[in-house]
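See structure below.
Only one protein chain is missing; all other protein chains are in place.
Naming follows writing order (A, B and C), and every chain is counted from residue 1.
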Amino acid sequence: MRLLLDLLAQGLQMTLVLAAAPLLVGWTRKLRARLLRRRGPDLVQPYRDLVRLLRKEPVIAHSASPYFRVAPYLVFASTWIAAALVPTYATGLMFHWATDLIAIVAFLGFARFALGLAGMDVGTAFGGIGSSREVMIASLAEPAMLLVVFTLALLAGSTQLSAIAEFLVREPVGLRVSLGLALVALLMVAIAENARIPVDNPTTHLELTMVHEAMVLEYSGRHLALIEAASALKLTAYFSLVACLFFPFGMVTSTSSPLLYPLGILAWMAKIAVLGAVLAVFETAVAKLRVFRVPEFLGGAFVLGFLGTLLLFVSRAL
Amino acid sequence: MLEFLVLIVALLAASGALGVIRALDPRRPLLVYGIALVLCLGGLAVVLGHRVMGAPVLRLVLPLGLPWVGVHLRLDALAGFFLLVINLVGALVSLFALGYGRHASEPGRVLPFYGPFLAAMQLVCLADDAFSFLFAWELMSLVSFFLVLVEHEKESSHQAARVYLLMAAGGTFSLLLAMGVLAGADGGYSFDAIRGQERAEATVVSVFLLALIGAGSKAGLIPVHAWLPLAHPAAPSHVSALMSGVMTKVAIYGFVRLVFDLLGGVALGPSVIVLILGGISAVLGVLYALMEHDLKRLLAYHTVENIGIITAALGLALAFAAAGFDLLAALALTAGLFHVLNHALFKSLLFCGAGAVLHATGTRDMERLGGLLRRMPTTGISFLLGCAAISALPPLNGFVSEWLLFQAILQSPILVSLPIVLVVPAVGALLALAAALAAACFVKAYGVVFLSRPRSAEAAAAREVDPFSRAAMLAFAGLCLLLGVIPGLIVDALAPVGELLLTAHLPSQLGNPWLSLQPLPTSASSYNGLVLLSFLLIAGGLTAVVLHRFGGAGLRLGPIWDCGYPDPAPSTQYTATSFAQPIRRVFGTVLFRARETVTMPPPLATAAARLEVRLEDPIWERLYVPVARAVLAAADRLNPLQFQTIRRYLVLVFLSLVGLLVLAAARS
Amino acid sequence: MSPLAFDIAHLLAGSMVVVSFLLLYQDRITGVLNVFAVQAIILALAVAFQAWSQGAPHLYLTALIALIVKGGIIPLALHRIVRELGIHREIEKVVGVGLTMLVGLALTALAVIVVLPIAQEAGRVGREDLAFALAVILLGLLMMITRRNAVTQVVGFMSLENGLVLAATGAKGMPLVVEISVAFSILIAFIVFGIFVFRIRERFDTVDVHALERFRGD
Partner (left out) sequence: MGETARLLVLAIPFAAALLLGVIKDYRLGARLNATAAGAALLAAVGLLVFERPEPGIHFIVDDLNTTFILLNTFVGFTTALFSASYIAHELAIGRLTPRFLRFYHAMYQAMLGSMSLALLANNVGLMWVGVEVATLVTVLMVGIYRTEPAIEAAWKYFILGSVGIALAFFGTILVYLAAQETLGEGMPALAWNRLVAAAPLFDPRLLDVAFVFLLIGYGTKVGLAPLHAWLPDAHAEGPTPISAVLSGLLLNVALFALLRFKLVMAANPSALTPGPVMVTMGLVSLLFAALMLYRRRDIKRFFAYSSIEHMGITTFAFGMGGPLANFAGLLHMAMHSLAKSAIFMAVGHIAQVKGTQKIESLRGLGATHPVLAWGFAIGVVAIAGMPPFGLFTSEFLILSSTFARAHTLALVVVLGLLIALGALVVRLVGIVFGPPLGAREPARASYLPMFAHFLLVLLAGLWLPEPLVRWFQTIAAQLG
């Protein structure tokens, strides 16, 4: 019985992120449009797009290898799992021990790896541009991300997301400088990883500025749908990561009863909605960087993360 | 039990003799590699049996070598683990060679040295006195030196061999001196005599540094790595697999044996050196690799990277041990040794794959490859798994060891010492950077070689390789996945090593629910590759089923889209060099003085535009070239002494005579 | 040994050193050869005296060899070579006479310094002779390295060897002296023969300078 409940809870989270991801995208788009004094598409537009793409018959280049067709599933599945293993509305779900923060970052890295290869597959200039820039950005983002992980892990004494969240809920951590630094760093990394302005523009199709879009240029139909869904899931994953790590209030801890789940869900929704709003505002406020300015941007994130870690190390050491 | 191993080693060494006999052709390769395969499997069985028995310490003294010392052999947990690595990889590589080795144009240049090479590496791990240890160590270098020269018509392999043997000998000398200090002036060469002693701090440090140089130069630790990217690619691919996958690990073994076992650890300061060197090697190694477009050289540079990771883990273990946190030391050590095995597996896999590619297309230059996945599916798939593993991606084995290492790093704040506090997070970040760059590098490698469109006729006409090779590669890939999914196997297998060296070991893992990995009871950190993999498969499969059911499974083949301007010429694709361009811009301009010169034809001219990339190897230019110059300059300075007149020579005699007389007079 | 006898031995040995200096002083081959002959004769006297004072008759033989071979045959042979090969009479010096002399003095001083502290009971004759012999040897070597001319170098070697014989005979009861002096005479004969056969004109340096050129870099 208990097992069944746990399975249900876990399954709920999986479906939840899957269902909510497009909505989040729609929400940010809508908001951006509003901020730019456009009416913009309505909230459910992303769902429509996905369905439309799913119906369409994909066209694949002759030169594409079998891998080209497998990649979307890999990307989608791995991103989905990563998103589903980040605690959203409750900590200590059934498989919470299966991964920790490091593993989740790595798993998102796996998705990127798969997609980068797909970009190289057909053998076009654009695919190459996309992949090479993507991996460059990622290789700069990853250390910064790891330092954020350090900061949190050093605080909570574990890399286990649920553990960290519960720790932050339980202990009166207060406003720690290193936490703040970590938060900013994480946000910057999230922006880079999700190909948002100023690092990349998800809506552009101006070839030379494309990164993520260039990579998936050859995809169509259900494959494209999967990839779009994956990027939406990725955004959700990062947001719920931020939510769970820095604003863990309202989460249902493993000790409290399952009846509180609805509250937890609402709280989570609210949190990522706010984050989406912040993102929209930020994106409308700044302009896109040239590709080779990105290292500086991420370098900033790295420095912040490092400072955060260092402060903690020193405070532990002294 | 140990006797069996000795016998196996002896037979392996003897099998070289078969390699000399021309008369056996064309059966010769089959014979030699077959025997090696069987013997390695035998060795594997013995080592596993030894582990099952709880890895007791077995000793054996043979009346060879120095008569008053004899050849001491010893099989303990540490040696057992490395022998496991050697025999496992050795067996699979021999299997690969059963197919691959038959294509060798001059088998007579490979076969005599193949068996002895395996034997020497095992002997290093078995040796229990200074003499036989160094004997085996140098023999290992010597034999592999001849294997580097197999393609003897190429000047490049001459260069490689020269640099290799010289640096190897240098390393051996440095180890020899270390042994000299340990053994003392009256030569207590057996390790048992060495272990017990109390030593002054200065002695310990000097021995440690010598060991670091000696073992580091064999393992390919920056800055003494220069031979590695030359030598490993020059050898035939199955040998490269052994050199990169196993021999560098034997070097690691040497370091562990000397520093952890014989020396019994070092203070915090020295261990920090190891940590830093590890981090630097990891990042520089992968950056070098990114600049490469020769497949085997690229892989060789990745060996430098992984050795860096292992070294960093060992350094951390030393630091923890120095501060008295034995359990954490065990964690770091486990991470390092686990990575030893992992790297041995996927690097051998990748080199075998490179060999298969080389055989199928006749080139190692990535710019002339492409689209091989379609023509060589088995090779392609196993190579892909290898790439994912070496890029430390879950759920494969490479990730597990790095995860363990990160767990250890996260525990380091309890080392209340400022250098550590400053260094460790930096090293952690370096390792993360290395991992990400490695992923980038293998997106490049796999994308250019196996995906995309063929860039040359040879690539277009490539054929899948023979069943032996495929079987070997699949086995490697399977092991990479297995260890990624059930890491507890190895973590538990490493427990006795921790006991032996640090008197502490991680809690048994295979008992954990769902076979998940939770190294430290104190922190809740845990990881479970099995669950991740099954999730991945379920989710992926589910999606596929659902989509094909409801979205339709139709598929249309069409021309390339490419924003509407597709160009059929394969030369319009992204090449390895162009793929590396962004990272070259970010890191290369400073590190490698990367210079890009674009020559544009005048407007309306039909000439092709050219982009030239010029890189230089800072370490080689700054460190090695000057030394060579100095020696040659000195040689030139002295050379005239060959052409003096007899009178001048007499002057020399006269001067030495008078000088000595003055000396004698001065005494009285 | 009576002081008179000692003085005689001392005188003869000392005069050999003086003659060595004379050898260094010469700048004409003929002069060198003649002076060498003189040294050989003095050596013969010294050896004969030792034979007498030690009561060792076999040393007379050594004296005789010295007198005939070194005092007579070889100088004559060398004169002949000089004529036959048309070697010009000037001696090519590496360093000037003055400097050579100074170095010679330094060497003699060195010889004395080295030998004198040697324990007294070595028998005074032995010790004094030793000092002079050592000086002669060093001077001979000096001559070999400061003169380019082949013949003068042979002479240098021979006076070195004179010093040896002096020391050997000075060492009381030293066995094999005769045999060895014979051996040395043969050796020198070889050298002279070599010069003559291989036409070594100007210098020992090489039979033929071009030979060297050809092998440069080996």
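By definition in this document, contacts are C-beta pairs under 8 Å (C-beta built on N, C-alpha and C of every residue); 3 or more make two chains touch, one makes a residue touch a chain.
If you're wondering where the values come from, they're calculated on a predicted model, not measured in any experiment.
In terms of the touch definition stated at the top, the absent chain reaches B, C within the entire complex. Although one chain is not drawn, the whole complex shows that of B:Phe82, B:Phe135, B:Phe442 or B:Phe592 it is B:Phe135 that touches it.
Annotation: of B:Leu75, B:Val286, B:Leu506 or B:Leu650, B:Leu650 touches the absent chain (contact as defined above). Only one residue from B:Ile21, B:Leu64 or B:Leu611 touches the chain missing from this view: B:Leu64. For the options C:Leu33, C:Leu141 or C:Val155, the residue in contact with the chain missing from this view is C:Leu141.
In the full complex, chain B touches the hidden chain at residues 63-68, 108-109, 130-131, 134-136, 138-139, 142, 149, 152-153, 155, 158, 161-162, 165-166, 169-170, 173, 176-177, 179-181, 183-187, 189, 631-632, 634-636, 638-639, 641-642, 644, 646, 649-650, 652-653, 655-657, 660-661, 663-664, 667-668. Against the chain not displayed here, chain C makes contact via residues 114-115, 117-119, 121-122, 126, 130, 133-134, 137, 141, 144, 157, 160-161, 163-164, 167-168, 171-176, 180, 183-184, 187, 190-191, 194, 198, 200, 204, 206-208, 211-212, 214-215, 217-218.
Operating definition for what follows: only the chains that are shown with their structure count from here on.
Touching chain A and chain B at once is no chain at all.
When every chain is represented by the mean of its C-alpha atoms, the one lying closest to the mean of all protein C-alpha atoms is B. Taking the mean of C-alpha positions as each chain's centre, the chain lying farthest from the centre of chain A is C.
Separation between the centroids of chain A and chain B, computed from CA atoms only, is 35 Å. Rounded to whole angstrom units, the spacing between the C-alpha centres of chain B and chain C is 69. Within the complex formed with chain A, the residues of chain B that make contact are 370-371, 373-374, 377, 384, 388, 391-394, 399, 403, 406-407, 409-410, 413-414, 416-418, 421-422, 424-426, 428-430, 432-433, 435-437, 439-440, 442-444, 446-448, 450-453, 514, 516, 518, 522-528, 531-532, 535-536, 539-540, 543-544, 547, 550-552, 554-563, 566, 570, 572-574, 578-583, 585-586. Put simply, chain C touches chain B in their complex at residues 94, 107, 110, 113-114, 117, 138, 141-142, 144-145, 148, 153, 203-206, 212, 216-218. On chain A, the positions that touch chain B within their shared complex are 54-55, 57-63, 65-67, 69, 73-74, 76-78, 80-81, 95, 97-100, 102-103, 106-107, 109-110, 112-113, 116-117, 119-129, 131-133, 135-136, 138-143, 145-147, 150, 153-154, 157-160, 162-163, 207, 217-218, 220, 222, 225-226, 291-292, 295, 302, 306, 309-310, 312-314, 316-317.
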